[in-house]
Structure formats: structure tokens, C-alpha cells
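Apart from one protein chain that is not included, each protein chain of the complex appears where it belongs.
Per-chain residue numbering starts at 1, and chain names A and B are given in the order in which the chains are listed.
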Amino acid sequence: MPTLPDLLFYALAGFTLLFGFLCVANPFSRNPVTSAMFLVLTIISMAGLFVLLQAFFLAAVQVLVYAGAVMVLFLFVIMLLDIKEEERRRLNKAALGIGGVAVLAIAGLLVRALVQATPLASAAGQRAEGSTKPLGRLLFTEYLLPFEILSVLLLVAMVGVILLSKKEMK
Amino acid sequence: MDFIRYLDPTVQFMLFSAVKIVLVFAVAMTGVAYAVLVERKVSAWIQDRVGPNRAAPFFVHYLPVVGPFLTKLGIFQPMADGLKFILKEDFTPSYVRKIYFWIAPAISCVPALMTLAVIPFGSTLGNANNPMVIADLNVGILYTFGIVSLGVYGIVLAGYASNSKYPFLGGIRSSAQMISYEIAMGMSVVSVFLVVGDLNLSKVVAYQSGGIHEWLIFKQPLAFFIFLVSAFAETNRLPFDLPESETELVGGYHTEYSSMKFALFFLGEYAAMIGASAMMVTLFLGGWTPIWGGAPASSLLVGLSHIVWFLAKLGFFMVLFIWVRWMLPRFRYDQLMNLGWRRFIPLALVNIIITAGLIALTHK
Partner (left out) sequence: MNYMELLGALAPEAIVVLTALVALAVDLLVLRQAPQNARQVVAVSITAVGILAAIIALSVAAPSPPWMDGLLINHSTTAFLKQTLLVLALVAGILSIQSRFTQHTGEYVTLLLLSTVGMMLLVSSDNLLLMFVALELTSLPLYVLTAFNKESPSSSEASLKYFLIGSLSAACLLFGISLLYGLSGGITWTQLATTLRAGSEPIVYLALILTLIGFAFKVAAAPFHLWAPDVYQGAPTPVAAFIASGSKIASFYMFARIFMAALPGTAGSAAWSGATPGWVPLVAALAVVSMILGNVAAIAQRSVKRLLAYSAIGHAGYALLAILSNTEQGMGSLLYYVVTYAVTAMGAFAVVNVIERDVQAPNGESLTDFAGLSRRSPLLSLCLLVFVLSLAGIPPLAGFFGKFYIFIATAQSGTSQGLIWLVMLAIGTSAISLYYYLQILKQVYVVESVGQPTPVQLRPAESACIVAMACTVLILGCAPNWLINRFSPNSTEVRRAGVITKPSTTLELAAEIHPRITAPLGTATGLVQKRPQFETTTANAQ
């Protein structure tokens, strides 16, 4: 008898996969806005998975940052660029063949891994800390260095975006 | 009501939650309806007019004294408005993108209502195990921000779905505006949480209990100011209502909408105002705590009085929202962006640094 969290997990995981699939390969619409909206749904489903793991902070941040800010800007750009429905591309047979082989190989490996897998004896380290305080403490002590490097990374992104989007003055 | 005590705790919890949800929803919806009325009345008084003073069902006419008085106050106007919206022709232009055109009003209205779930609107009703909040989340404020940030999709999609120029411009404006002010808003709140030390909104209220001098508006005035102004921008209210500014964009993102779909946008806007006001009450005005004292209620009567306190403070902010709308002119778009990015975000950052510094100095 599956418990409620189990059922929720499978439902949310299913939604995540379904929306993810519809985001990249929607058979009904090739409208970029639709893809973006399905990506938003994917992100929200993933936030649900975080909630199941008791990682409320991550869930909230996932929605706040990705669904609420990043994807809005995506939509913004898609709309401003006025991307029309993507044309149906002619399929490149060679690329399709090679890509198919790669996908089949990785899928085969995954299936094999799933079939042979033994239940992992809680190998995933310590339990993920969901609440904000331990997370903040870790970020500012143990992982201070990667955290600070990210600030440099953001600086790079900022300089790069301003540079690339600014009109060249002659 | 004795049977409740014999129920399973889970069932009890679900029952209470369901009741709370229904009540909050009902109050919020009524609040929206009457906020519209207040808006019309206040605007009328400010412009030296009378405002709605006619609409009334037939029987009111027969009541002596009270009847004409209520009619004059426009108490029945919201019902007439609602009926009008429902009965109007729901016209869908032929050139719109149908699915988004239908979804957008719902998306703009649902998140605004969902934010109310984490707001503690009262202490208890005598039973300490049943706090007057629908969901007492540990990350309450982040939840609110996350949900609020989804509200922008309603407007953006409405602009996109309408497939016409002015709504589109409105949608684009609102997405840029709401994201910009979300940053300022989020940063202004950080200093509040530095002071309180918790993200849980009930804890924020508990921190402020003890009287008016404990309220965070006096400890973090700058944060309050930034939050207040950002709230105006987030709810697309004047002086920041550029997404729908009627003089430039006809009606902005809802130009092509009519009837109940339009009403949903209307509802969304006022629900967002209620949500923002509730947040400000909780964060800065002590939530449900009265201006003196503020221990959780031990009896039903005190509990109800706390809820009244909360609603009174909420009403204050609603009137403020409305009053500002009719007093201030609209900003220009570049002024809006300038204010958000070059004034408020640095100010909020400075506020965070100063607050953190003070806390570091005082807490050894």
C-alpha cells in the first residue's frame, strides 16, 4: 500500500517529466511561448518534489527565482523578438541516426542500471537540510568559497550582458 | 460542538483548515467587492462628487430611514456591479490566442488569493492548537514572494494573448516593472528578517507583540517605505499603473477583455491589494496585535477582537492605496525604472548592511 507521500512523489515526478517533454517536443504546438509556459509548469512540479523532501526553502526559491523571474524574462524576450511558430525543420537523416544511437545507448544504460539496481542503503549522505538557517550557515562557513566565487560569476554575467546588449557607438 | 473533540487530530486539522479557507476566501471576496465601492466613494469625495448613491434592491425602498441611508452610501452597488459583469456579453475577438486568452484572467487572480494562506489574521479563538492562519509555513515570506511572482504571468499572457498592440505593450511593461520591484521588495524585507531572525510570519507577529512601540515600522522605517512603494508597483496601482495606463495604452493588458474575464482582472488587482496590505500589516504593523499588549488570545472574545484589529489595519492600508491613487499623478516609465533600480535597490542594500552591522555589534 503506497503512502500519500509516495503517491504525491509519483504524481509530481510524472508531471515534471510530462511538462518537460511538452516543453521540448510538444506535438500540438510549436509556439515558443507555449514551451516557456510548460517549462514554468515543470519548474513548479519540481518545487513540489522539493516540498516532499522537506526542502521548503529550495522549493520557495525555485518558484521565486526560476518560475517568477527567470522565466518571465524568457517570455519577455520571446515576445520582444516576436519569434513566430517554429518551422518544421527538414530532418537531417545523418544527425537523426547518430542522435538516435546516442539516445538509445544512454537509455539502454539507464534501463540496465534500473534493472540491476539494488536499493541504495541511504548512500546519499546526510539528510538534506530544508530549513533556512542550516542552509545559510553551510553557505557561509563550509561552502563560503564557492559561494563567493558565484559573486564573481554574477559580475561576469553582468558585464557580459551589458556589453553584448549595448549598441556600439561610433 | 463537542463532537469535534473526539475526532482524529488529522481530521480535526483538515476540518479547521477547510473552515478557515472558506472564511478567508469569503472575507477576501467581500473585501474586494467593497474595496471597489470604497474606491468609487473616495474618488468621488476627493473630486467633490457624490459617488454611487442609487443602486438598491426594491425592498430597501420600503425601509424607513435606514433604507435611503444605505442606498446613499452605495452599500448595494457592488451587487449591481457584479450582476452587470455577469450579464454583459462575453466577447472574444477573433484574432486572439484562445487558450491564453482564457487562462490569463484566472492566472492573474489565483496567486493574489493564494498569498493570503500564510498570513496570520488572528491569534487563536481560545484553543492554542488552532492558530488563526491557514498554513503556518516556516518559509512563509518566501512562499508569498514566490506566489506573487507568478501573478505577473496573468498580465503578460493577457498582453500576449490579445494579439494587439496596446495590450502587448502593457504586458511587456508589467513584466519589467514587476520583476524590478520584486527585487527591491525582497531586499527591503531581508532587513526585517535580520531583526526578527525567522522567516515564519507568525514569529514575525510574535516578535512585534507587546504594544505599538514594538512594531517593526518604527524599527525599520526605510524598509517599510521601500516595501510600501514597491507594493504599489507590484499591484499595478497608481502612481505605477503603467501596464494599464488608459491615456497611453487605452486599457493596457485588459483592453480586449469584457464581462467576467475583465472582472477577474479587476478582482485580481483588488485581491493583490488586499494581499499586499495584509503583508504590510503582518510585517510592519504588528499583525493582529492590538496597540497595547498582544499575548495570544485565551478566550473566544479576545480572539475575535484580534481579528478585528487585523482587519482594521488592513482597512487602513486599503484606504491608503485608494487615497494615493486619486492624489498622485502617474510616473513616467523611465522614472519608474530609475526609482526601482537606482534608488530603492541600493537603499535597500544599504539598509541591510546597516541593520546587519547593528545586529553584529549588539549581539555578542
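Quick note on the criterion: a contact is a pair of C-beta atoms (placed from the backbone, for glycine too) under 8 Å apart; a residue touches a chain by one contact, two chains touch by 3 or more.
What you see is a predicted model, and the numbers here were worked out from it, not measured in a lab.
The absent chain, not drawn in this view, touches the displayed chains A throughout the complex.
Interface note for the absent chain: among A:L17, A:L73, A:V103 or A:L153, the touching residue is A:L153. Although one chain is not shown, part of subunit A still touches it, namely residues 106, 109-110, 112-113, 116-118, 120, 123-125, 141-146, 149-150, 152-153, 155-157, 159-160, 163-164, 168-169.
One rule holds in what follows: only the chains that are shown with their structure count from here on.
Between the CA-based centres of subunit A and subunit B the separation comes to 31 Å, rounded to the whole angstrom. If you check the complex, the residues on subunit B that touch subunit A are 100, 137-139, 142-143, 145-150, 152-153, 156-157, 159-160, 168, 171-172, 175-176, 178-179, 182, 199.
Interface residues of subunit A, counted against subunit B in their complex, comprise 33, 37, 40, 47, 56-57, 60-61, 63-64, 67-69, 72-73, 75-76, 79-80, 131-132.
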